[in-house]
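Of the protein chains in this complex, one is absent; all others appear in place.
Should a chain be cited, it is by its letter among A and B, assigned in written order, with residues numbered from 1 in that chain.
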Amino acid sequence: MSDPVLAAVLLVPIAVVTLAGVTASANGALDARTRGAPLRSGFTAPLHEAARLLRQQRRTLPGADSLLWRIAGAGIGMVAVLKVVVIPFGDTVFADLPVGLVWFNAMDVLLWALWWLLGWGANSGWSLVGGYRFLAQALSYEIPLMFALTAPAIGAGSLRMLDIQAAQVDLWFVVWMPLAALVFAVSVVAFSSWGPFQTALGTDVGGGVVAELSGIDRLLVLGGRYAVLVAGAAFSVPLFLGGGAGPVLPAGVWVVLKTCAVLAGLITLRRLFPTLRPERVAEIAWVVVVPLVLVQLAVVAVIVGMHGGAL
Amino acid sequence: MDVTGLVARTATRRVHVFLVETPGFGLLRMLAQAAIAERGWVEALGPADADALVVCGTPSSQLDRLIDAVWQQIPSPRHRVLLEPGGSLNDLLNSIPAVLRDDPRQRTDARTRRLVLDDDRGPAPAVTPHGDDAGSGAGMDPGMEMDMDMDMDMSGPAGIPLAGGDNDRDGLEMDVTHLTMGPLLAEWPADLVLHCSLHGDVVVDARAELLPWPDNIEQPPEAARLLDDAARLLSVAGWEPAAQQLARLRDDVLAGGTVDRLLPRLRRVASRLRRSRSLRWSLSGLPQTPGTPLRARLLDWVQTVLDLVDPALVDPDAVDPAQQIPAADLRRPTSPDDIRLAVIGQELAATRLIIAGLGSRSRVSGSVSHE
Partner (left out) sequence: MIESILFWIFAVLAVAGGIAVFVVDSMARATYALAVSFVAVGGIIVMLHLDYIGVITILMMIMEMAIMAVFMVMFMGMNPALMPMDMTHSTRRSAVLATLTFLVLAVAIIVIPWPDRTGSAAADLTRSLGEAIMGSKMLVMLTISPVLFATIVASLVLANPRGRYDRYGADLDRRDPDGRAHPEDPIGGGIGR
């Protein structure tokens, strides 16, 4: 078996799980500080939770579609790994697809199916409401996200992640496509169903799609959620933040560092906003955000046309 | 090396506690919340999320039946304790991890029940003659137990009744399902049960039921109660960090924190809530809410706490309770009928917000007016 394949199979999942753990730990520590709980309990939360859930009994409900339910729970983390394999670490890409960008988009649409199935499979009212809430939210964020993904593709004139990264040698895309970058970041939070976009798992529906999950199933979903967040943050690096470009350190390290910076930003932002209800977000997304992103695309296209390529 | 023991110890460091508040025992619940936070533990959102069930106060027999049903749904390892006024909260909580770690005991417990029900989709209706078995057993949250008085078709899978149909608010035919919210539901007033008929997640009709309070129970101080209401509203609105800040302040008020320590933090939270545009936006758009808008009510609560705590404003001679009640509180719907009208036509998230916006005063003022 060739080296990149082996690395992709072993390294990527380990790295994603580690970063997801670190993110959850940082988030837990901040929560603990706000609540006045011991800081240590926040930092170690991912470890303790994992042990706790591994030791816990699994549940199922009468009439539950356990097959679909468990597939959905296990799938979320896998989607994260599948997203990360097309991210270039310097010149190394585990899977150098000529359409890496579209691959990312396809994987993010897979989350639609998984979150909904998670809500459906449980055969519980709260879960079902949670699953449908995610779809309602997805209808708001997906179209802006697709347009936002188009901007770097136009800028680089390619869908290959290496080309998109290479087109930012002189100037990072985030500088001249700030709106697309912002929409992308918000969408990452939205497809992870986390922070202000956590309606599918909301307190007001008793935990929504995770309301009936326990044991390993719950661990996979809650961990998978952080893994997807990490994958999204990591993807913003070659897309908008110049990929592995940076002084002194090797490119791979820079990618991880930039990912951590994005994650830190997301964790901070989470604390500033209450949950945004899907029925309120829909109108904003379609009436305000979609036209703005289209204007962004037009600006990018004009710049590329005038300049004959990326800035 | 004892790996199992190590895992068990790690696994019981962060216990998830499902708190059940018996009507009237709010103070006990708040103290338990403070103790849970102090240990770095977590409050569970529902039975699936819980390791331990802590019942605060002596439940009535009717409530006890529901608590039993919730207990059935908690996955092993699990532990159940009853916290009564005068009991030692710390001893009680400290006993939980040890019980959770007790492998033989937990294994026996896990074997003696059927948490995992048959996964065969749809046993014949005759097998489960009455939906109640599936409804209040391991299947549904008792918080959302099907209301058996309603007319139902019993032919659904696993004996769970199917939905009937009716016109929704857009004039389209939709399924009608019945969902009972409360009394055992996280971030829900302990004394309120709301029987809803739902179209999807829109409430078409509702019936509110207020559970009786026992007499002569020590109530939390006004400031703690208002902070608790505010924290609950923010929690339902999904603003965890702000809700935690308020909950922490509530704990400090209960623990008798000094004014110099409380006041600056209170002011910070108050201005944070006042400034947040997204909160204003998120709490608006509920056109049918009676009385004051939710956000104004929330700010009112926090402002009242500020007034109560601030020594410059407290005048010991003028103890007029009516002045301490926020103006918004007096205009709030308190009767079951008001609650019913407030939630009809609203979607589930809005319903939760409206109920959380009622605060916990409704029962107190209600019972006062009866006397």
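Quick note on the criterion: a contact is a pair of C-beta atoms (placed from the backbone, for glycine too) under 8 Å apart; a residue touches a chain by one contact, two chains touch by 3 or more.
Since this is a predicted model, take the numbers as computed values, not measurements.
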One chain is left out of this view; which of A:A7, A:M78, A:V99 or A:C260 touches it in the full complex? A:V99
Pick from B:G5, B:G165 or B:P264: which residue touches the chain that isn't shown? B:G165
Considering the whole complex, which of A:Y132, A:F184 or A:F197 touches the chain not shown? A:Y132
Thinking of the whole complex, not just what is shown, which of A:L10, A:L39 or A:L67 touches the missing chain? A:L67
Touching the missing chain, which residues of chain A? 63, 65, 67-68, 97-99, 102-103, 105-106, 109-110, 112-113, 116-117, 120-121, 123, 132, 135, 138, 142, 159, 279-284, 287-288
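The definition used in the following text is that only the chains that are shown with their structure count from here on.
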Within their complex, state which residues of chain A touch chain B. 30-32, 34-38, 40-42, 44-45, 47-49, 51-52, 54-66, 123-126, 129, 132, 196, 198-199, 202-207, 210-215, 218, 270-277, 279-280
What does chain B use to touch chain A in their complex? 7-8, 10-14, 16, 37-41, 45-46, 48-49, 51, 73, 75-77, 110, 115-119, 121-122, 134, 137-141, 143-144, 156-160, 177, 179, 185-187, 200-201, 234-242, 244-245, 247-248, 251-252, 276, 278-279, 281-283, 285, 347-349, 352-353
